[in-house]
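Then we have chain A:
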Amino acid sequence: MNKPAYMWNYIPLLMQILAAVGLAGFIIAASWFIGRHRNSKVKLAAYECGMVAQGDARGRFSVRFYMVAMLFILFDVEAVFMLPWAVIYRKLPATTGSRFFGFWEMLVYVGFVLVGFFYIWKKGILEWSKDKADL
Partner candidate 1 sequence: MTAVSPALRILPEILLTLTGVLVMVTEPLLSAKTSRKPLGIFALLGTLAAIAASAWQLHLPAGTAFFNTIQTDAFSVFFHLLIGGILLVTLLVSLNYFEGHSTYVGEFYALLLFSAVGMMLMTSAIELLMVFLGLEISSISTYILAGYRKRSAVSAEASIKYFLLGSFATAFFLYGVALCFGATGSTNIHSIATGVASGSSPLLLALALGMMLIGLGFKVSAAPFHVWTPDVYEGAPAPVVGFMSTAPKAAAFAVLLRITYTGFGTMSHIWIPLLWIMAVASMTIGNLGALTQRNVKRMLAYSSIAHAGYLLVAFTAFSADGLAAACFYTAAYAAMNVGAFAIISYLSGYDERRVHLQDYAGLAKRHPLASAAMAIFLLSLIGIPFTAGFFGKFYVFTTAMHSGLWILVTIGLLNSGLAAFYYLRFLSQLYMQPYDAAQDISEAPAQPAFVLGIAILVAAVLVLGIIPNRVLRLAQAGAATYFPCSGTNAAEVHTQPNLLR
Partner candidate 2 sequence: MMLAWTIYISFLGALALLLLPKGSATLARSLALLTTIVTFAITLTAFVQHRTGALLTVTQKSWIPSLGIEYHLAADGISLILLLLTGIIAIAGILFSWNIERRVQEFFAFYLLLIGAVYGVFLSYDLFLLFVFYEIVIIPKYFLIAIWGSTRREYGAMKLALYSFIGSAMVLVGLLAAYIVAGAKSMALEDLARFPFPLHFQMWAFPLVFVGFAILAGMWPFHTWAPTGHVAAPTAASMLLAGVVMKLGAYGCLRVAMTLFPLGLGPWGFHVLGLGSWRDVFALLAVIGIVYGALVALVQKDFKFVIGYSSISHMGFILLGLMTLNQLGLAGAVVQMFSHGVLAGLLFAVVGRMVYDRAHTRDLATLGPMNLNKAIPFAAVTFVVAGMASMGLPGFSGFVAELMILIGAWRAFPLFAVCVGIGIVAGVAYIWRAMQQAFFAEAGVEPTSMQPPLPPISIPERLGAILLIGASVAVGLYPQMLLNVILPALHSPLFDGLRKGSWQ
């Protein structure tokens, strides 16, 4: 009877979910029952300290913004992967059975990141002003 015991591990999670849903439901229900409902035109108007909207919210941006944003995310996430590696680095030889396995693996990983970096650099994506026509 291992498995049922194993599933018991998830009970706190279930309780958390129940609590969250319950609390949110309770608050909404409470405000609905306690509050008074008076619909008027003013209620639908822009909020007092807000501004009346002007023009279209969908402005156009240069595609370069997206490129840079995307690259940032990519390299950021890649850097994040190094953190868990660094934390368990000392334990790696014991779990992998090889002394330098973890080290070489990270080297390979960094190598790939560098290839990517080299690629975008040479492609001129980092140069904001240079016109590379077909992005």
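Candidate selection criterion: all candidates are chains of the complex that A comes from, given by their letters.
Note that in this section a contact is a pair of C-beta atoms (placed from the backbone, for glycine too) under 8 Å apart; a residue touches a chain by one contact, two chains touch by 3 or more; residues count from 1.
What you see is a predicted model, and the numbers here were worked out from it, not measured in a lab.
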item: Options 1 or 2 - which one, within this complex, touches chain A; value: 1
item: Residues of chain A that touch candidate 1 when the two form their complex; value: 3-4, 6-7, 10, 96, 112, 115, 118-119, 122-123, 133-134
